[in-house]
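Excluded from the complex is one protein chain; the other protein chains are retained at their positions.
Labels run A and B following the written order; every chain starts at residue 1.
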Amino acid sequence: MSIADIQAYAYLVGTVIAVFVFYNYIVYLYRSEKRGEKDHEKFGKLALDDDITSKPLVDNNPEAKNEKKEK
Amino acid sequence: MFHWLEKNPFFFAVVVFLVIAFAGVVTILPNFSEASQPIKGLKPYTVLELAGKEVYKKDNCLSCHSQLIRPFKSETDRYGQYSLSGEYAYDRPFLWGSKRTGPDLHRVGNYRTTDWHENHMWDPKSVVPDSIMPAYKHQYTNMADIETAYAEAVTVKNIFKTPYGPEIAEGKAAFEKHFKDVVLPEAKMITAGMKKADIKAMVDSGEIPEIVAIIAYMNRLGNKRTQ
Partner (left out) sequence: MQSNAGMEYDYSIVKLFLWTTVIFGIVGMLIGVLIAAQLAYPELNYLLGEYGTFSRLRPLHTNVVIYGFTLSAIWASFYYSGQRVLKVSIAESKFLSILIKVHFGLYIIAAAAMVVTLLMGITASKEYAQMEWPLDIVIVLIWVIWGVAMFGLIGIRREKTLYISMWYYIACFLGVAMLYLFNNMALPTYFFSGGLGNIMHSVSMYSGTNDAMVQWWWGHNAVAFVFTVPIIAMIYYFLPKESGQAIYSYKLSLLSFWGLMFVYLWAGGHHLLWSTVPDWVQTMSSVFSIILILPSWGSAINMLLTMKGGWNQLTENPIIKLMVLASTFYMLATLEGPIQAVKSVNAIAHFTDWIPGHVHDGTLGWVAFMAFAAVMHMAPRVFKREIYSKSLLDAQFWLQTVAIVLYFASMWIAGITQGMMWRAVDEYGNLMYSFIDTVSVLHPYYVIRALGGFLYFVGMLMFAYNFYKTATSGRKLETEPQFRSPMA
């Protein structure tokens, strides 16, 4: 098998995997929302409610932040 | 499974990078060695021609002229044999251009002459009355940078194994010898076909104006590639 053949097969396998992952992602997006595990649409509000004083949708490590500020 | 993607910027960046890079690996890498093989008998550019190529780049001829003849009858009728990958093996960078405001130049050396270029660069309308190309009169007074062209020849010989002879070697002394023995005589062969006396005088006194270099380069484009 020449290098070109290996590359062709690698390309095929890579593309199939990429397509598989991509469709899985679509299923994941919609299914997790249907089951109520995750609401993706709420992230759209990130652009609307973006004052520095407004409460984060998902807080990034809240305890550590508070500690730092209190010092 | 996808949860971490939206939260972890590092993983996210890695995945994006892989997705972006995939296409490049597949489309560019496989043909790399094959596409760089020269056609049989292809000669590397002489130092004067390289200096001409620099003038071509400096005055950015490629913003209006292509060097790529596509395999259509209308193009081969107009410009000659369609372009082959191996003809570009010593072109660094490639100068295909992306727009033909003026005609293709890949084989211009086959059908234009030194004195045609001499008149055309000075005043394009004198040769082609409807031409919209600007005149490049400064090429008749600016001097070509032969030393930089020589430095390029040395670089591609050492690094990319472009088949130059032993006369292309590092250092000032080798350059000066090459300039006197090879570049100047070649420039004089060009000026022999030119009419302007001041250009001839400049070359005789050991200075090479840009116009001489670019005409050397133009003449090279075509059958002279392998002669």
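Methods note: contacts are C-beta pairs under 8 Å (C-beta built on N, C-alpha and C of every residue); 3 or more make two chains touch, one makes a residue touch a chain.
These numbers were taken from a predicted model, which means no experiment stands behind them.
Residue B:149 is the one among B:48, B:149, B:190 or B:214 that touches the chain not shown.
Hidden from this view is one chain, which touches chain B at 6-7, 9, 12-13, 16-17, 19-24, 27-28, 31-32, 35-36, 54, 57-64, 66, 68, 70-75, 77-78, 83-85, 87-103, 128, 130-136, 138, 142, 145, 147-152, 154-156, 158-160, 170-172, 175. Chain A meets the missing chain through residues 18, 22, 25-26, 29-30, 33, 40-48, 50-62, 65-66, 69-70.
Methods note: only the chains that are shown with their structure count from here on.
With each centre defined as the average position of its C-alpha atoms, the distance from chain A to chain B rounds to 48 Å.
Listed in rising order, the residues of chain A touching chain B in the complex are 3-4, 7, 11, 14, 18, 24-25, 28-29, 38, 58. Touching chain A in their complex are the following residues of chain B: 1-3, 7, 19, 22, 26, 29-30.
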